[in-house]
Every structure is written in structure tokens, then in C-alpha cells.
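Contents: one structure, followed by commentary.
The other protein chains are all here in position, but one chain of the complex has been omitted.
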Amino acid sequence: MLVAVGSLALMGATLGTVLGVASRYLAVKSDPLEADLQALLPGSQCGQCGYVGCAPAAAALAKGEAPVTLCIPGGRAVAERLARRLGLEADLSGHEDAEPQYAVIDEKLCIGCLRCFQECTTDAIVGAAKQIHTVIADNCHGCAKCFQTCPTQAVSMHKIQINLADWHWQKPKLRSGLKTRRRH
Amino acid sequence: MIVFRNDRSGPFTHAPNSVRAVMVTVMLALTPATLFDLWLFGWPAVFLFTVTVGACVVFEAACLQLQGKLLLPALGDGSAVLTGWLLAMTLPPWAPWWIGVLGAVFAIALAKHLFGGIGQNVFNPAMVARVALLVSFPVPMTAFTLPRPLFSAGAPGFLDSLSITFGHAVGLDTISAASALGTIKTELSRGVPVTQSMAETPDLLHMLIGLRPGSMGETSALLILLGGLWLLHRKVISWHVPVAMMTTLFALGALFHAVAPDRFTSGVFQLVSGATFLGAFFIATDYVTSPVSRSGQVVYGFGCGFLTWIIRTFAGYPEGVAFAVLLMNALTPLIDRAFRPRTFGRTRAGTPLPLPPRKKP
Amino acid sequence: MKAGSPLTHAAVLGLFCLGFGIVLAVTHLVTADAIQQRTEDDKQKSLTQVIPAGLHDNNPLADVLTVPGADGKAVTVFRATREHRVTAVAYEIEGNGYAGEIRLMLGLDAEGRILGVRVLQHKETPGLGDKIEPAKSDWITRFTGLSLGAPPVEKWKVDKDGGVFDHFSGATITPRGVVAAIRNGLEFFSAHQAQLLEVR
Amino acid sequence: MQDLALLMVGAVLVNNVVLERFLGLCSFMGVTTKVDTAVGMGMATTFVITVSAMGDWSLQTFLLAPYDLGYLRTVTFILVIAGAVQFTEMVIRKVSPPLFRTLGIYLPLITTNCAVLGVALLLVEGHYGFIQSTLFAFASALGYSLVMVVFAGLRERVALADVPPLFAGPPIGFITASLLALAFMGFSGISAN
Amino acid sequence: MAADYKRIMRDGVWDNNGVFGMILGLCPTMAMTTSATNGLGMGLATAAVMTASSLLVATFRGWITQEVRIPVYILIVAAMVTLVDLMMNAWMHELYKVLGLFIPLIVSNCLPLARLEAFAAREPVLPSLVDGLFMGIGFTLALTLIGAVREIIGSGTLFADASLLLGPAFKFMELRILPPDWGVLMAVLPPGGFLATGMLLAGKRYLDRRAGKPVVMAGAHCVG
Partner (left out) sequence: MKLFRIRGGVHPDYRKERTRENPIIALPMPRILCLPLKQHVGAAAKAVVTSGKRVKKGELLARASGAVSAPIHAPTSGYVVDIVDQTAPHPSGLPQKTIMLRSDGKDEWGELPAGIADPFTADPGEIDARVAAAGIVGLGGAAFPSAVKLGLRVGKTLDTLILNGAECEPYLTCDDRIMQEHAEEVVDGARIMAHALGLKRLIIAIETNKPQALDKIRAAAAPFAGVVVVGMPVRYPMGSERHLVKALTGLETPAGKLTADVGVVVHNVGTARAVHQAVRFGRPLISRVITVSGGALSEGRNIEVPLGTLVSDVVAFCGGFKNGTIPHRLISGGPMMGYPLPALDVPVIKGTGGILALTREEINEQTAGPCIRCGTCVTVCPCGLVPMEMAAFIRHDKLEAATKAGIRDCVSCGSCSYICPSHIPLVQYFNYAKGRLNALDRDQRKQERLRTLVEARMARIERQAQAKREAAARARVAKPPVVATNDAPAGDMKVSA
């Protein structure tokens, strides 16, 4: 009885010390978002997310490499919590999914008001006050901010046309003999 | 103005081959052995063969239908027929019909279509079916019968045969005879040395010709061998798997037999008994489940031979080809990873070759 | 959560260990007797199956004899006595089955006639070799009443090997192992009969 | 010698921890989507199983058995394992940072791997000596690593197949595992000879 | 988060079921489901452990420091398991003999620990208790279901020997579904365990899909 209780307590104390020391001296610095995300994950280290444990999964989430639904054991609740936590930080507005486009300024309409110039984060628009502005198409990332601010609607957005140098073969279509009547 | 199709990149010439042609060639190679065996084991064998192949085709169609895939291209390639055919070749010829039907479920539904259909399965469907049946129904799956050639005396008539396959006319005990490997394994478990029990098995020539109890694929070793050689000749299969497998099996058999003839059967016996030839030429060579590179195929063949010998010699089951093939199937992705051809201009490790040392003129 | 010193952690974990150690130790105390009892019951039960209760007035579990067996292993023999005479003995025997060792309990009366055989443990294939369990088939009960002479020693085999015991279709190895084990058990009895029946 | 060899072959192939004894299945299903990960996990687990088997053996032999504390086995063993994992982590981190970088991330997963505790409990049941039990533990762990890597290879391939949507992911993983277990049944009965 | 008990219950039993949702606790799931009875027994034992340890962890949460969190949880589970082990051995001996090695293994069964970390360590006592209980019930149901499927196909019976586990009153549960000798042995052998679980997993997915629930593709990375 005494041996039992004693030895068990001793083991626990020892292990506690070891872990305490370990945590003290071997602590790994982690970024706060990562730490937050990790705290939201179940911590069961099951590896089902495809990462070898919750910490790497949190890291991937923090880097935006993994979907919030990655954690199977966590289920819906964890996904929601993750989304909430990430939602505050990273607002993935739609422009990523939109087709790539670029802005064109109609010289006839441009009054040189400089508003678009001030909006453009990549300095894709050149021009000076009271002069006609133009867009350097190569520098335009298609955010359409200039399109929204132009008072005379001189800016139009155009889909980027492929040219001969950029053209490439399409991916072969799925086997036409199969999957034609897929129900799901 | 004529507009031409430009939806596909080259090449614009293709070899006149197709999956169906490949499968048909394999079936042709199997035909002599199959006909011989159907004759050897009579109507029940014919019925079982028909049921098995038919069930495979039916389940193939059902699986395609369920998944909403087109029936024709997949059914037409003949792979389901071939799977059923090979499965039937590994069953005891007088097994009841439901063995064939359940086998088709295991092979086609479980091992093939759950993985996405032809080409995508990781395990050999026919062997999955055979092993699943063996494990599930050891009694009917090890009840072999002595050859009773069609129209010979002692062969069951058509009606009798119907009830052998579809009813329960014959008690298993009355027909059952062990295969050569089975006999040796059983006798060994009683402590009878191999040298002695070998006397009870048919002599090697009979084994080769096939006048002995066993499954269809076992009992026509010679014709199977010929069919296999023809496949080699037609370049449908390459020599790597069969040669590696048979050499390994023979070498292990011969070596251990030389050391302890009481315990180990000879190399020649290993070759002619069981499904060695069928396995080496028709089963281990299944494209889908074997490595794609030549070097990988040699390793795979070696593994099949080695595991077959291990299982035959030490494990509980008398015949090891099916298990060996499945085990090597499992290793195939790793073999594919490890044994790939060397890329032109690169070392095996994948780094660009060093420039050759060159003299300045 | 607060980051404590190693000693805090040691204390936390240590205290939990202490607490649960106490809980466990107490539970152990409470259950120990019952568990002991159950374990004995288990043995008792397997013994009563091979030694009918009416044959003895002692506790066979307490009357234990250790005799070296044929292969050098010690065999633990439980003896049933009535009025200080050994009426029956029971001991474990082993045979080689299809999937490994089969352990059985063999009960004999003082003349060496089989009172009962029961399988204690086996790994035979369900549906095939497991017919040696009395729950699955009455095969194992057929040994009751037999002895080394009846049938004759050379007939102590399965029918496939020329003996008198039938095998299961498709599974010969299991019964073969069991029959051989029982035969060996009987031979052990006849080899050590005097010692086994000797009253202390 | 021959016995030891047989014991080891048996532990690796015949009574494979994962496929026959059903231990460590969660990591078997969870951490096998990539071969490289499975290799790392296998190595780390092998190490921990072997080390904690030694620890547990000592505990059993020198504390639990002599003082008749069998009922504390589970609790103490699991503490030893947790300690062993922690210890392993520290040692590797000190001794070989590169090794730590490859194995370190797997360590936390191992504490809750049934295979570790399972092997330790099997050892107690088997009444092996120290050398024997260490080898047995090592061989069992090898068996674990073997099937982990093989299974990961299979899953990598299945991931590229057109598995019906109903079965894609874990279901086909289980079915693949089923067929793998079927293949491993070929080894059954090896120890009998 | 206000405790939404209905949701906790539904999560435990169906949506986030230990076996079919989280894919955890697989070792007993495979090993103890050769029959419905075994599955039921194992499930009940695990449920008891989960409920008790959830309660304990939620209660002592404040005391447990981050660094020794895992060992303490494990310790709690281990202690509960040992309690169950001892009590079963003493008072439910028949079942104890069947479950054997796997009772101690509840300790390293990932499921209880995962729930402790994911739920009991964060939520109040009562929800934690409910979560532990219903996770346990869900686990029990899953095991019983897998066991039933394997038993019917493998041996043709259902709840064979249930009276040994639950007492003679439950003799009525012991059914024979298929004629004797009809069983497909593979179902009760290791491959059958994986196969049955895989099939049932797909079955749950089918039902979820039909009910219009978004199917969380377990492991988005491994979708074929």
C-alpha cells in the first residue's frame, strides 16, 4: 500500500520535474497566431489533417496553406473557431477567384484628376495632374480600385488576353468515356 | 474556310494497340490450357468456369452502372473477363457455384471498382478473390478432385454435373483429393519426411502434364508454360517478372533440398507444382499491380518467388503464390519509388550529371 | 495558463499521482478478495468439468502435485480425494493444432479412464478447428470413458491416419493434435500412476 | 538463437502489431498519407517502443512483481512511456539536432499510440528476459514501421486513383488496409514450423 | 460557449462520432468487434472511462499546468481504466475475460485523450460530463454496429453469448441470422474488421449526403 502510493507519487513528481525542466529549457518560440490556432486545435496530435501533429497543422493554418476544415477530430466546432480566429486577421475577399484582369483608361474620358493614381497600390498608373493617365498593364494586378474611384468612368476592366508567348496546351479533358453520367 | 481540330497535341500517330488487344492476347494464351482443363475435369468445371466469368462481367456492369460510368468502354476491354478467367483457373474445379459468384464480388467490386476500376486497383483482383475465398471457405477451397476427363468412365454426366456445381450432390469428402503441395504440407505436419510423402504425389512428368488433382491453373503446367512463352514472344509481357520469380523459387528449392531433403522439396518440384507457371506468367505479370520499370519488375519477381517459397515451406497454407503476389502488390508502390530508370542527364539520385572532365585545347 | 517552476509541475503531477495512487490502492484492497475468488472460481470451473463434483470431498485446487513430464516440463496435477483416497486427477496437456498450441485439461479417474477433457485455450480457425470446443460440437465429449487400452494405443489416432476418432471435414490437423495430446496425457498417467495416486 | 530469430520474425510478420494484434491503428490510419511521414513516424516509434519496453520491463521486474503491485501496471507503464517520449525528445534534441528536426515532430503523437503500451503489456504476459523482451519490442516496432511504410506507399497510389467519391479518403484507406491484412494472413502459421 | 447539450449529444453519437467521425480509438474497434457482444462490452467499458475522466479533468482543470497537462490527463485516464479493470475483474468477470488485454489499452486509446484535450479541458463540468458520456455512447454504438455486421456475416449469429455479458435475462438477444456453416469467415478475421469499418464509414457518408449534410471529407489532403 505504502510502496504503491509512494512509488507512484515519486514517479509523478520526477516526471513533473523533468517536464518542467524540459519546458523551461527547451521551450520553442512560436508565433502568436500559430499559438492561438494551436490552442484552438484539439491537440490530440492524431495526424489526420495530414500534418504530423497539431503544431505543424497550426503553422500551416497560420501560413494559410491549409483549409480551416483540416481537423477531422475537431469537427465543425473547431473549424468554426478557426475560421473566426482567422477571419479577423485575413479577409480573403473575392478577387483571388476572379479571372485575372487589368485596367484600361479611356483617354477620351480621363480628366487627369489623379484619384485612380492615388488608389493604385502598385503604381501601375502613370500620369500627372491634369494630364491623361495610362495603365502599365504589366504592373496592374487587377484590383479594380481605380475602376471604382474614377469619377468619369474612364477606367474599364479587361480580361487578360493570352498571347502567343503565354499560350499553352489545355489539360486533356477527363476521359470522355467515363463520368458522363455522374450522379453525385 | 476549313478549320482543323487543334484540341490535342502530338503525337499524331499511334501504335495500333489497345487495352482490349492486350487482354485478348492474354486470353488466347490461356485458351489451350483452359480447354485442356475443362476436358480434364468435365462438366462441373465448365459450369464453374462459366459462372465465374459470367459473374465477373455482371458485377463489372453493375459497378459501372452504380457509379454512373459508361458501360461499353470498360466492359469491352475484356479485363473483367480475364479476371474471372484467371480466378476460375485458381479455384478447385468442382467447387460449388456460389464460390464463383462470391469470388466475383471480391474481385470486381471489392478489389477493383472500389479503387476506381481498371488500372487503379492496387491489389490483383483475382488473387484478392482467391485468398478471400480461401480464408473464408477453407473446406470447399481445398477440396480438389482427381481428373475425371469428359466422356471417360467415372466422369459425371451432364445432369450429375449440374447438381455438383449448383446443388449438393457430392459430399466433399467423397471427391476430395489433396493437391501435391497440400499432401506434402499435411504429411509434414504429421512428421512424415518430404522424401517419403513425395512418393505419394504424382511423378514430376504427370505433374507437368497435369494428370493430378489441383486447380485448373495448376494441372496444365505445360500448356500454361507454352501460353506464357507465347505471351513473351508477342511482347505482351516481358521476361523480367517470370524469370526472376521462377529462378528464385527454383534456386531456393534446390538449395534447401540439397541441405535437408527430408524437410524441403526440390527445386523442380517447386516449379511444376502448384500455380507456379500460372503465377509467374499470368498473375504476377498483371500490369496494374506490378512495378512499371524493368528493374522494379526484377525485384518484384524475386519477391514473389521468395515469398512463395517461404509460405509454401513454413506457413500454414500449402500454396503461397496468391499470398506472395498480394504481398508484393503491397510493396509495388515502394518498388516503383525506389527502382525507377535513371533520368537522362541525371544521376540515379536525380542531380544533374557532372560535366565530363575536359581538356582545354 | 501560468508558467510555473519545475517544482510546481513536479508538485502538480506528484499530487495527482499521490491522489490516484491512494484511490487505486483502496480500490485494490476492496476488490482484491473478489478477484482472488474469481480466479479460483475459474480454475475450479474447468476442474469440475473434468472431475465430477461427486468424486471428491477435498478442494482439488489445494491438493497439488508437481511431476516432471515426458519433455522435462513440470506438470501440475490436481488431485481429487475422497476419504483420503485419490479418486481422480486432472492436469493440463498440450497439443499442436493448426494455428499453434492447444491447451486442454484432462481428468482421469484412478484407473486411468477419462472423466472428461476440456479445451482451455486454442487458436484454431473459427468454423473449422474450433469444433473442439464443447459449445460448438460434442466431439470432445466422446473421449469420456476411454482409456489407453480401450481403444488400443495404436488406434489412438484420427480415422484418416487409421485410428478410431473422426476428424472434421477439411480440418484434420486440429483433431490430430488433440488426440495426440490426450494419448500423451494418458501415457503420462500410466508412467506416473503410482506417484499420482500415492496418498500423502 | 533460433528461438530468438523465430520470435523476431514472428513479431515482425506473423503477429504483426498492426495487422494481427490491432495496435497503433490510429497512427496507422492517420499518419500514412505520405511515405516520408510514415518513415519518420516508424523510426520515432521504433525508438520509443524499444526504450520504454526496457523501462517497463525493469519496472515490472524490480517494482511491480516483487511488491505484488500488478494493479498499478497500467498507470506506471503509461507514465514511463510519457517519460520515455519526453526523454527521447530531450536526448535527440541535445545529441543530434538534424535528427530532431526529422523525428521531433512525431514524438508527441507517440504517447497515445496503443502499440507502445500494447507491446509493453505483451512483454509482461510473455514472461521474457531482458534481452528477449528488448528484441521482441524492437521486432514488434519494426513490424509496425514496415506496415506503416508499405501502407503509406499504397495510399499514395490510391490517392491518385478515381476512387468513387463515397469511398474516397478514410473508407478506401480501411479497405486497402483490409486487403493488406488479407495478404499478411499468408504468413500465419509460420511459427508453427 | 453556452452549452448546447443537444448538439453535444448529436456530435457524440453521430456527427462527430469517435470512430466514424474522428476515426480514433481504432485499436479496440478492430480488435473487439468480432461479435456484437464484444463490441458492446468494450464500448461500455470505454464509455465509463470517458465519462469519469471527462468529469475529473473538467473539475481539476484549474490546477493542471500546461506543461504537465498531457501526463496528468493520461494519469487520470489510466487511473480510471485501472479502476474499471479492477472492478470488472471482481464483479463482471466473464466480460473481463473476453476483453482481456484491451482494457488496459483504453489508456492509450486516443479517443478519451482527444476528447479531454478538445472538450473537457476547455468547457465547464456539466457539458464535459455530457460530452464524455455521449462520446462514450457513440463509441459503444459504433463498436456494437461493427461487431454486429462482422458477426452476422462471419458466423451468422447476432449477440451470441450476450447472456454471458449481460446476464441470463438477455438470452433472448442471441439470434441466429444465417444457417450454420454459412459464415464468411473473413469477416471475423482481421481483414474483415477493416473492411466492415470502411464500408460502414462509406455508409455513414451516404446517409449524411442524403440528409444534405456537408460531408467533411476526412483528411482533405487524402481525397483521391
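Letters A, B, C, D and E mark the chains as written, and numbering starts fresh at 1 in each.
Throughout what follows, contacts are C-beta pairs under 8 Å (C-beta built on N, C-alpha and C of every residue); 3 or more make two chains touch, one makes a residue touch a chain.
Given the structure is predicted, the values throughout are model-derived calculations rather than measurements.
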item	value
Visible chains that the absent chain touches, using the contact criterion stated earlier	A, B, D
Given B:Gln120, B:Ser161 or B:Thr313, the one touching the chain that is not displayed	B:Gln120
Identified contact with the non-displayed chain, of A:Val104, A:Val126 or A:Met157	A:Val126
Chain not shown, touching residues in chain B	1-6, 8-19, 21-22, 73, 77, 79, 116-120, 238, 287-294, 297, 336, 340-346, 350, 352-356, 358-361
Residues of chain D (touch criterion as defined above) contacting the omitted chain	159-160, 162
In chain A, positions touching the absent partner	114, 117-118, 121-124, 126-129, 136, 138-139, 141, 162-164, 166-172, 175-178
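Note that in this section only the chains that are shown with their structure count from here on.
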item	value
Distance-maximising chain from chain A - centres being C-alpha averages	C
Whole-Å gap separating chain A and chain B, where each centre is the average of the chain's CA atoms	50
Chain E residues counted as touching two or more neighbouring chains	23-24, 66-68, 71, 75, 79, 82, 86, 110, 113-114, 183, 185-186, 189, 191, 195, 209, 217-219, 221-222, 224
Shared-contact residues (touching 2 or more other chains) in chain C	3-4, 8-9, 12-13, 16-17, 20-21, 24, 28, 98-99, 125
Interface residues, chain B side, partner chain D - complex	67, 110-111, 113-117, 120-123, 128, 131-132, 135, 188, 307, 310-311, 313-317, 320, 322-324, 326-327, 329-334, 337
Complex contact set, residues of chain C against chain B	98-99, 125, 128, 161, 169-173, 176
Of chain E, residues touching chain B in the complex	183-187, 189, 191, 195, 224
